[in-house]
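Please read the structure below before turning to the comments.
Removed: one protein chain of the complex. Kept in place: all other protein chains.
Entry: chain A
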Amino acid sequence: MVSEELDIAQQNLPAEQGPVQYVNELTTLNLGPTHPATHGIFQNVLQMDGEKIVSGEQTIGYIHRAFEKIAERRPFYQITTLTDRMNYCSSPINNMGWHMTVEKLLGIEVPKRAQYIRVIMMELARLADHLICNGILGVDTGAFTGFLYIYQERENIYEIYEEVCGARLTTNMGRIGGMERDLSPTAIRKIRELLPRFRKVLAEFESLFNRNRIFMDRIIGVGGITAERALSYGFTGPNLRAAGVDYDVRVMNPYSSYQDFEFDIPVGQSGDTYDRFMVRNAEMWESLRIIEQAINNLPEGPYYADAPQYYLPPKSEVYKNMEALIYHFKIVMGEIDAPIGEVYHAVEGGNGELGFYLISDGGRAPYRLHFRRPCFIYYQAYPEMCKGLTLSDAIVIMSSMNVIAGELDA
């Protein structure tokens, strides 16, 4: 029964007849594909009993671009452009993760300086990712100020990307064997300047939300998931840690010198929206700690490995060095052959374990490349998390899960 009819029925009801018997007719509600609160293109068909969500079903694949198929025809360098477009909120992590996978296959040892620069860039990307996720959670609960306020800090992070590699969104700063170029003095200055400013903004952002009565009422106890269910659903990253499991790829399988840095893994308890929000906030503080340690202890030395047949040489070298010109030509024309092998490499992406499963048959392109995309794997838990809650809860659960359409579909 539609709610209008229900109201009319209630008004016309004789007083002695008692309450109306509800007819359990479910309403089908389309949340998406394009809805301002889905932050991407995916459809959720919810079955509603009045205000309550009974069940849901998702349709995804609206921006499926067949990256795995395209990757089978692309030399290793050209796959960077595919990985960057998966989680576009933190593309440097994808970028570095992909290069590390190829380096693992080729057996290239990356110098310390390049590893530290990578750590800085990946943590900056994590900051930008979490910042936007938490800011949008604020928007979805009706608090627009925080979101507008923190956008300035994301802008500052993007300016650092721009200084390092020239691009802002789909960054291309990594190379097989190291970085495209060294951190310039300006970039180092900008990173150093970012840290205190970011801490100040983050503290203000937290004070705006953390004890906000409306915000807490909207998100505490909403969309909780137990650790056991979260593990069964393949959750990783902040969503899993909010449920109380301290699994972090950076600690469990350290890559790119993460073992050199001191940082904690923030863990929640109930796995609800509030815990996810708090875990992301706490992680930003840890990221700032990591960046500070890395920039203060930045080792001297080369920023790329001594692997001329794989490292794309800088343009300045190409202009004056015959060897560099030859290798540059060979690499750009896609003539580097990889050894035969099978690699799985995982990095801690913005949303969790981002894995690259690469099978090389010795050719110039991967024989098979599979991305373990955290969004794709955990988004299927969404109906279960919404069950029995209202539509407004479903909105905040989705934005706190940080589902990125590009990573969902790939």
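By definition in this document, a contact is a pair of C-beta atoms (placed from the backbone, for glycine too) under 8 Å apart; a residue touches a chain by one contact, two chains touch by 3 or more; residues count from 1.
Everything that follows uses one rule, which is that contacts and distances are computed from a predicted model.
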item	value
Chain not displayed: protein name in its UniProt record ("Electron transfer flavoprotein subunit beta", "NADH-quinone oxidoreductase subunit C", "Carbohydrate ABC transporter permease" or "Extracellular solute-binding protein")	"NADH-quinone oxidoreductase subunit C"
Identified contact with the non-displayed chain, of A:Phe147, A:Phe205, A:Tyr247 or A:Tyr274	A:Tyr247
Touch with the omitted chain, as defined above, among A:Glu353, A:Asp393 or A:Glu407	A:Glu353
Contacting the left-out chain in the complete assembly, out of A:Gly61, A:Gly166 or A:Gly362	A:Gly61
Footprint left on chain A by the chain that the document does not show	60-61, 64, 66, 68-70, 72-73, 104-105, 229, 231-234, 245, 247, 252-253, 334, 341-344, 346, 353, 355, 357, 359, 367-368, 370, 372, 376-381, 409
